[in-house]
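One protein chain is absent from this view; the other protein chains keep their places.
Let's look at chain A:
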Amino acid sequence: MIETRDLSVSIGTREILRDVDLRLMPGQITGLVGESGSGKSMAALSIIGLLPPGMQAEGQVALDGRNLLTEPEIALCRIRGHRIGMIFQEPMTALNPLMNIGDQVAEVLRIHQGLNREAALARARDRLDRVGLTAPRFPLTLFPHELSGGQRQRVAIAMAIAERPDLLIADEPTTALDVTTQAQILDLLRGLVRDENMAMLLITHDLAVVAGIADRVAVMQQGVIVEEGPTEELFRNQRHPYTRQLFAASNHQPRLVLKPAEAKPLLKVEGLVREYPLPRASGFGPAQSWRAVDEVSFHIDQGESVGLIGESGSGKSTLTRAILGLDPLQGGRITLDGQEIRAGRDLAPKLRAQMQVVFQDPYGSFDPRWRVERLVAEPFHLTGRPRNWREQVAEALYDVGITGDAMRRYIHEFSGGQRQRIAIARALIIKPRLIVLDEAVSALDVRVRAQVLDLLAQLRVSHGLAYLFISHDLSVVRKITDRVLILENGKIVESGATHKVMEAPEHPYTRRLIAASPQIPEGWIAHE
């Protein structure tokens, strides 16, 4: 058993963790939940002894009566990978792209067991079989780029469990994955903990994930564990106010908005086709292409909120780009308010001004060298900058709840949630009628997400906006859309009123999606 006692981490005089006590029992999954910046990852890194330079850890991380915090680096090297394994959020960068998967898993065994290459590869084969990458389909000679995100995460898990460690630390292991893949990886992790009698520390921001898999849960706020207990008990009781806030936010239902009774269609997409050329199979073979979006048709009415759900590779991003008029089409047409949208310079500024967009990543969607006022005013390029543009920027910022001296500041001075509000202000500034929200709340913490969803609902009423809400997260789409479209492999496989599709899905893919979405069991938490 591994436990931490009074574990504190500080950088200079600033405390990042304070008096963290965690008992990680064999065969048990402990969920560590908290918002970004709460210190969950630092707790994991201090257990495995990989804190960034400049940080000091105090207290105890006890393994077999030894305190790992005082062990020399050379002893820690023998423990890492052997007694404690770890997997990370991003499977794309966790593997060495130049090494095949067999050698990567075998490397761990060769370091710790001193096995020769053949023996290590044989064991690697066994471990990869265990994580579901079985022999004939997944030879050891595959390279990471030949695998999907979920498969790469399986390789990372195989490396972490190669030595059958006592403790597996999983830091947001499924956050970067699609829901169906997430369900499979969580199944795998649960099976591993049971079969190998490992302890597991699962770090996540997602309460629903924890509800489905963890035996015990610890809630962390600003470096302090405010509440800890068996999962169901903690979910039902929620003794600490912060726990209650977290649960309330993740369960938050923004105000209901009814679309106007006699709404005319605003955006119409008819038979949309978007193809990418593929390299020719042979020098003189026929030119081949791949259909990212295949005969997609739908419409959005004025003031309506429509959800578009799809997993990675389903063509949602391609579809978004086409609707925004950024890419040329290979077939079909898109009309906004009766006028056709074409890529490039043909698109009249007046038409383009009807439609704006908010992106997922609150960090990448702003030029770091511009001040907020200039960033928010950028869409004025379409309409001409009015004389009172500064007042209008201030008003748009006020509408999204950003006040004070924000206009003269640079974007790095704002938090993720504030940035997303500024992104919404930028979309609002030229009073569009349709806003495309491309995973706009996916990167936000639950409490901030609840606030942004509220804001979106309120803006729909005050500004008469229509939304195209693109997401992979069904629980969010359910809260904010009237109608939903399910996209699979570039085709819309199901569409209809949101509550209908969610409650009685017809297409097998929709059913799979809904079944795979993690949910907090009915009755565990009382509604607000």
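Convention: contacts are C-beta pairs under 8 Å (C-beta built on N, C-alpha and C of every residue); 3 or more make two chains touch, one makes a residue touch a chain; residues count from 1.
In this section, contacts and distances are computed from a predicted model.
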| task | Choose one: "Xanthine dehydrogenase family protein, small subunit", "Rod shape-determining protein MreD", "Peptide/nickel transport system permease protein" or "ABC-2 family transporter protein". The correct choice is the protein name in UniProt for the chain not shown. | result | "Peptide/nickel transport system permease protein"
| task | Write down which of A:H205, A:R274, A:K316 or A:R426 is the residue touching the left-out chain. | result | A:R426
| field | Selected residue (touches chain absent from view) among A:L189, A:V357 or A:L437 | value | A:V357
| field | Contact partner of the left-out chain, one of A:A208, A:V224, A:L382 or A:V493 | value | A:L382
| task | Just name the one of A:F88, A:F138, A:F366 or A:F414 that touches the chain not displayed here. | result | A:F366
| Which chain A residues would touch the chain omitted from the figure, given the whole complex? | 11-12, 54, 324, 326, 345, 347, 349, 352-353, 355-357, 359-361, 364-369, 378-382, 423, 426
